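With one protein chain withheld, the remaining protein chains of the complex are depicted in position.
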């Protein structure tokens, strides 16, 4: 608030306003949890909660990358297809290495390395076209979305790429096991979230993302290398997509042209539900985590009840998404 | 790239720059046409051209609405599902009126009226939530996208809603016939495009859209009723979706949960290929028309050849979309 | 001019089964073009009905096809467009899905969707003679799914089988996994799962294994995916049977259509490929090491 007048005009309390905007997603989450509890006594069970969190972890990790991209004023529509291509290539690499290295962890590690590498390269590709090529991010990533999707269909010959069964058995624990009862996917998700929050809040890079998204020219005049920062957000996004895929592949051991369809929309929705501004300039990673969990719970709750016709699942989802954001909407801009 | 050394550095000439930005989509279109001609002698045939234009007209009419929404700084992801619901309701209304009115044009007209009305109402719904409810357009229309999609699934009971065959025969000419050899869909598309271009360029409303998209505060201080203008863009979008559906129903005679899937992405892509700015503030309807035709031709050209594996169609599409925009990319913003 | 052009139009590979359709179609095309140098094929794979209509329009107006083999993604939406191809004097073969008016196609090659549902139901009734609880993982909300579902429900009606719940799993492994996990949370007692599709089954099976409840129930899928068939052959108690609904029917349709032009045989009428119950006893006939599906 500016200096301005004291003791008069009780203006809309900034405290309350700030609070709603901050706790909005949390309130929505709490309401959903209450709904879940009221529908099914198993809702709060260890099994159900770890199930929901573990399967939300892919989108979650991707959405954390998207938080950076969007905060810096960008957009990445290609993440779903990128995930599919990375999964496909990982599987092919592992299958292809078995004759040489046998069924072993080294094959899995090589596959993982290939995945991360590919994610980074895909991110570099998107990022360079957007920053150096000066093409609208929406178009670049819409284009690469088509390209990646085609590529995986082509690699899988229209069908499904399946991981060799023995390697899959070696790899399986990465999704299904855990530490101290917490499945690995949840642990990785938590680590990425904490790291993301730290980077966003506590590093110059995070600050620069917000500055660029808020006002690119100001950032440039402050001698921030706008192109590089933006490029890094896309690379980060690519690498995080790959990390998500590292957890995805051991779950079902396959990839096809349907892998990751619409993940981009889900990730962006989670980011915005979490309170990040779509036009850039302000992002919060913890909000994204809440957004992801909200989306995960909606699906879970729908499966736990029988009142709503399955035909109307999408409508329920739509209503909840709107309500979750309604809870944190700004008052009339002045 | 930025301006580098001194000494009469011949800066990118503003004349040329403007031209490229303007003719970019046209150049892309011309190149595609040349490619088409080289691939197949029938490419330029009357039949092929009217086929391509007529089937592009649905997306075209929707994309013209999207041009206004986007110019005014908004976004509508719900158009595809909205189209499905409108088609479904139109079919139900017509089927339901047959017992009363018999198979006649009046039934078709009643169906059309219902469609337009529903489109307007859907637009009002989106618009009110965005303007009065102050919820991010992305979220509102993502929500209604789910809601509309569910609704049509529900109405169709998970299957397909089919128009009574006799009424379909009455209605069919609206897609397949024409005036002076030009199919009606192309005529309607042309009319909507001309009207849209006039509204955008030559009316206060068009100017207001650009002003709002450019800077909402300035618009407000310039006595523009920001909320109303924005609301009208969504209503216009809804009505134009309905107009597109009026042409779509006689072509397919049915509606199901898969009707109109991904139309929103195609419409937005056409708008941006045409040179409208995704963040708002500048829009051009003729550009959108060119964008729609480019997208239509890509599909057509893919069918003219057998070199590219159908699995890679999406990749070809992606590359062309990126190239089309590359042709009009801005030089380094200063 | 004795060259013949045959258009083949199928839906894009948006799930495993359509992936198989794409695969078998291309394989048949490759094989037949080699055998018959004077037959040219035009292949298109389309994500939705307007695109599929566009594709067949293009085949007629720019590629000059003599025959069309089509697996319509949404038959109701495609009917009038296919009828136009027929009216233009082309030979039309429709695969898998019934058009909404009769007598358009010259040749109809189809699987049996209601049969798929009914066969699965019959097996479950027989496997659970004392009754039991089952859950259903459906595909996408489109007519095929509805036909399978209706037939299944019709068949279990009046028996002592209780359908606990049904949700859409979109013919997709990931969704099969997700929905099954939640069903396992929700229902402590499940005796059988009907997924009507092997892709969904694969996801559901992983969820059941994760929950450690593979001894309590079995899964009946559909379509005859090799991975499941191998499990059937191996006597896996979790997947004792499968119901055939082979995507290779597209290849049959292409072959028949080609022979109409090359072999001088008049082919016409309806070829219905039964949805048979595949058990450990007859699984040999369905195994095919080459098939990607």
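Which chain is which? They are A, B and C, in the order written, and residues in each are numbered from 1.
Quick note on the criterion: a contact is a pair of C-beta atoms (placed from the backbone, for glycine too) under 8 Å apart; a residue touches a chain by one contact, two chains touch by 3 or more.
Heads up, the rule we're going with is that contacts and distances are computed from a predicted model.
Among the names given as "Molybdopterin synthase catalytic subunit", "Alkylation response protein AidB-like acyl-CoA dehydrogenase", "Molybdenum cofactor biosynthesis protein MoaE" or "Ribose transport system ATP-binding protein", UniProt records the absent chain under the name "Ribose transport system ATP-binding protein". Among A:37, A:109, A:194 or A:218, only A:218 touches the chain left out of the display.
Contact with the chain that does not appear here is found for just one residue of B:101, B:176 or B:282, B:282. Those residues of chain A that touch the chain absent from the view are 1-9, 11, 198, 202-204, 207-208, 210-211, 213-215, 217-224, 277, 281-282, 334.
By the touch rule set out above, chain B reaches the unshown chain at residues 2-9, 11, 13-15, 198, 201-204, 207-208, 210-211, 214-215, 217-225, 281-282.
Please note the rule applied: only the chains that are shown with their structure count from here on.
With each centre defined as the average position of its C-alpha atoms, the distance from chain B to chain C rounds to 34 Å.
The multi-chain contact residues of chain B, meaning those touching 2 or more other chains, are 153, 157-158, 311, 313. Contact with two or more other chains is made by residues 13, 22, 45, 141 of chain C. Listing the residues of chain C that touch chain A in their complex gives 12-16, 19-20, 22-23, 26, 45, 138, 141, 165-168, 172-174, 177-179, 181-183, 185-186, 199, 202-203, 206, 210-211, 227, 292-293.
By the touch criterion stated above, chain A contacts chain B in their complex at residues 129, 133-136, 138-140, 142-147, 149-151, 153-154, 157-158, 216-217, 265, 268-269, 272-273, 278-279, 309, 311-319, 321-322, 325-326, 329-333.
Contact residues of chain A toward chain C in the complex are 40, 42-43, 45, 47-48, 51, 55, 153, 156-160, 162, 176, 251-252, 254, 256-259, 261, 299-300, 302-304, 306, 310-311, 313.
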